[in-house]
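Selected chains only, in their assembly positions.
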Amino acid sequence: MQLLKTLCQLPAPAGEEAKLTTFLLNYVQEHGPSWRQPPLLVHDENRFQDCLLLVFGQPRTAIFAHLDSIGFTVRYGHELIPIGGPEVKTGYRLVGKDSQGEITCTLVVEEETEALSYEFSRLIETGTSLTFACDFRETDTTVQSCYLDNRLGVWAALQVAETLEHGIIAFSCWEEHGGGSVPYLARFIYETYGVRQALIADITWVTQGVKAGNGCVISLRDSLIPRRRYVERIRAIARAAGLAHQLEVEETGGSDAKDLQRSDVPWDWCFVGAPEDEVHTPDEIVAKVDILSMVALYTELMREL
Amino acid sequence: MQLLKTLCQLPAPAGEEAKLTTFLLNYVQEHGPSWRQPPLLVHDENRFQDCLLLVFGQPRTAIFAHLDSIGFTVRYGHELIPIGGPEVKTGYRLVGKDSQGEITCTLVVEEETEALSYEFSRLIETGTSLTFACDFRETDTTVQSCYLDNRLGVWAALQVAETLEHGIIAFSCWEEHGGGSVPYLARFIYETYGVRQALIADITWVTQGVKAGNGCVISLRDSLIPRRRYVERIRAIARAAGLAHQLEVEETGGSDAKDLQRSDVPWDWCFVGAPEDEVHTPDEIVAKVDILSMVALYTELMREL
């Protein structure tokens, strides 16, 4: 879990994913050659901004895992505004950097107005991004940290990568704040490789119908509804392989799939990922058994789809 | 009206349009050869998912008619969540199917919370889709059923098809739940045929400004605003032909036109369709004279645009 810890500690709020991208690029350049099928790295700032694509063999299916996280932007004075939809509580520790140096400050939520601000020894420069301070905790059965959503999805994709023969792994940007990179990734993938089957490797929620420890989630819908025929194929593969999994049916929430659904390419997509509790807080927690289940399910799906 | 009744009875909630698509494919294969201009059928699951295109002669204008309907998804236990925006009332009869067999159950709306659930002799499997039970009613002057929105639009397009010389009829998916098929249909149509004029064959609302029986509606705007110059051409054609019609001006509502407006193709579009009352209930009702008006207006518009 050292890799996961490193990923969780790297700040990459939506719009500033570049450092995480560089880390992944180095990681894949170092480890990729020893994988079962060394991937082609597709990375070009002029064409893909801070995204990264790994292409294995003759791909039929693409995994989308978003790099970015939620966070906060310093507005004017002590004001903060959210990046994406973070949970907020007075006392959360935030980190960042401006031209005056490193920042470790504290989030303050005004009770009446829910206005956000920070407490710090000096003013932070307008426009500075802050992210949750990472406190990575591991037990025999769980991992807990900020940004398991979606560093765990990224981590799982890298595990799958080690034995993947045919497929694409797309590391995307801006998912937490409205999207914007999947449209061009999706077009490039479709036009270059003819691939139009997608799996969204992201982290979902523990709810009354989804329990921690019961296996990776196959989502039948969230705010959007995927084509049923594709989702049923995925369920059939999971059942045939005897892999533990649970079903999700939600009315709200979304993922990189939004950009696939809206694109002018006929993507079939399905959200497949481990569930977490304490969503969008510094204390996101996931059961290890669900993490293993996610890797196993992806390995099987990428083989069979 | 036997064909319309059949269309209304076929369940096709957003994301599960496949059976209706197959029905239409068979219908056009059977009847198309005897139409004035037998159309080219464009249907390929890998390129168009569950959509279907009919291409007549040298097309200049495309009709978009959505196949899908509103409905409900079974969440966990007895919970239901909506597909699209159905009106809800305790007692509405719902139908569906899961691995245990056919389902006919009853909708329950909790008064306080407006939470949706079903009453049935057994639990229904998570993820099962339910649609309104179809009670098709016809009088001398009206038709009434669930899903006239948009099976009546589909039906009207099929009537127009019988005498159409030049044009495209595009049967789309997901309209009731955020869209997602029109982007690739629109791109294919533009790139293959150079067509960028659209008519949205859908059903609108009876309001204080739109009366049942006063003719097909030409919508000047809803939540989106079409290019005025195109809408004025449509109005001029309707006036020149002496065809009864009424104008609609709304602040809310949308259609497949949303996906055209947002697309990277310079589509001109206009919503043209009969008005209904009891919108999104099992009792949608439309005046027959408005249905005839819709077919007549489309026939003229496809000739003149």
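As written, the chains take the letters A and B, and residue 1 is the first residue of each chain.
Note that in this section a residue touches a chain if its C-beta (ideal position, glycine included) is under 8 Å from a C-beta of that chain, and two chains touch if they have at least 3 such contacts.
Here the structure is a predicted model, which is why all the values come from computation and not from measurement.
Sequence-identical chains make up the whole complex; the displayed set comprises 2, and the total in this structure is 3 copies.
Quick note on the criterion: only the chains that are shown with their structure count from here on.
Matching the C-alpha atoms of chain A with those of chain B calls for a turn of 120 degrees, to the nearest 5. Residues of chain B touching chain A in their complex: 14-16, 18, 46-50, 73-76, 81-83, 126-127, 129, 173-174, 177-181, 183-184, 186-187, 259, 262-264.
Chain contact summary for the complex, chain A toward chain B: residues 196, 207-209, 220-221, 223-229, 247, 249-251, 261-266, 268.
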